[in-house]
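All protein chains of the complex are present and in place, except for one that has been dropped.
Moving on to subunit A:
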Amino acid sequence: MIGGLFIYNHKGEVLISRVYRDDIGRNAVDAFRVNVIHARQQVRSPVTNIARTSFFHVKRSNIWLAAVTKQNVNAAMVFEFLYKMCDVMTAYFGKISEENIKNNFVLIYELLDEILDFGYPQNSETGALKTFITQQGIKSQHHTKEEQSQITSQVTGQIGWRREGIKYRRNELFLDVLESVNLLMSPQGQVLSAHVSGRVVMKSYLSGMPECKFGMNDKIVIDKQGKGGTTDDSGKSELGGSGKQSIAIDDCTFHQCVRLSKFDSERSISFIPPDGEYELMRYRTTKDIILPFRVIPLVREVGRTKLEVKVVIKSNFKPSLLAQKIEVRIPTPLNTSGVQVICMKGKAKYKASENAIVWKIKRMAGMKESQISAEIELLPTNDKKKWARPPISMNFEVPFAPSGLKVRYLKVFEPKLNYSDHDVIKWVRYIGRSGIYETRC
């Protein structure tokens, strides 16, 4: 289990130090600083073993979070915890920066006491935490006896993530499907690897203890229904798509509120949602991915001192949709001494500090194409090494799910309070972003 948790600034000074177990001493703090933060060679591995002690670290901007243990701990669990910790801190005080951490150090120690007990991760649900760890210190004293006992029963009860007695005038529900699409393509346009990692994020403002049921175009479910010959009426509810195409999900994980036994047996996703914002599920797909953009590079070396680059991008989705925040990054050789760029659309600039030409387009509709051409002057060098030609990378945002995932329904049942599924206002949004979206040139 986690023996201790340290937070460092970029210089390696300790901002937060919380030790949970006796086997971790103060010298562990220094060991990590010396061997990782101040290491001569950059430490790439997130797990470092120093003197039979394991250090798991994540870095957020200039801040290092390190979990330390002497035991053989589940590394995935520790990282999950560290990410959760980051989420919790962000939810409480915004960006994780040295200043914010220094200003909120009491709060952080309080949080650390709550979410880790003797090194075992506890409830790290922001919504639940916020009910009893607040930033308005004085207010918390005015909790009534009743409220306090409620907190206790909630934290120790079966449904730790939701307290009872929540009431909203308007029962509302927001559902975001956020996907990031990763691609590596050969210069000839052959897909070398592609996958989508997606998240379903919900924001729920529902009264009482509602029971929700979420349905999407999961291939297994659709096939089962197709075989059974019965069509579920609710499957064609207002939220669901027209059930045209199903997708194969490679793997998925759920929020703790989802009843896993039901998912295992019936593959239905039913849960009592936490209040506020949370991530319902994560998934990954690798088949039949819709690639929103195609990049066609053309690089020509003219002698030893000149390079001509032409890049065409084609958008590949419905013309009615608009892609946003498009950015194409074309790496330049290390001996570039000057660059001239011409582009039809958007703005392009040579950024010397990043050794790349950055081409930005604000908006682009589907089934269009655009092009940039650049002339790069080179300085002759002594080095006989050839330029490695790193891939051209791309960033964008599109208003659909590149995996093809469709939300079919999201039903809400609250038998105790008198509102029904129809009374709940539901919003669904799809956002597809680029992950590592690269084309070799």
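By definition in this document, a residue touches a chain if its C-beta (ideal position, glycine included) is under 8 Å from a C-beta of that chain, and two chains touch if they have at least 3 such contacts; residues count from 1.
One rule holds in what follows: contacts and distances are computed from a predicted model.
Going by its UniProt record, the hidden chain of the complex is named "AP-2 complex subunit alpha" among "Fructose-bisphosphate aldolase", "Nucleolar GTP-binding protein 1", "thioredoxin-disulfide reductase (NADPH)" or "AP-2 complex subunit alpha".
Residue in contact with the omitted chain (choice from A:319, A:338 or A:415): A:338.
Looking at A:164, A:288, A:354 or A:423, the residue that reaches the missing chain in the full complex is A:354.
Only one residue in the set A:191, A:379 or A:428 touches the chain that does not appear here, and it is A:379.
Against the chain not shown here, subunit A presents residues 10, 42, 62, 334-338, 352-355, 377, 379-383, 385.
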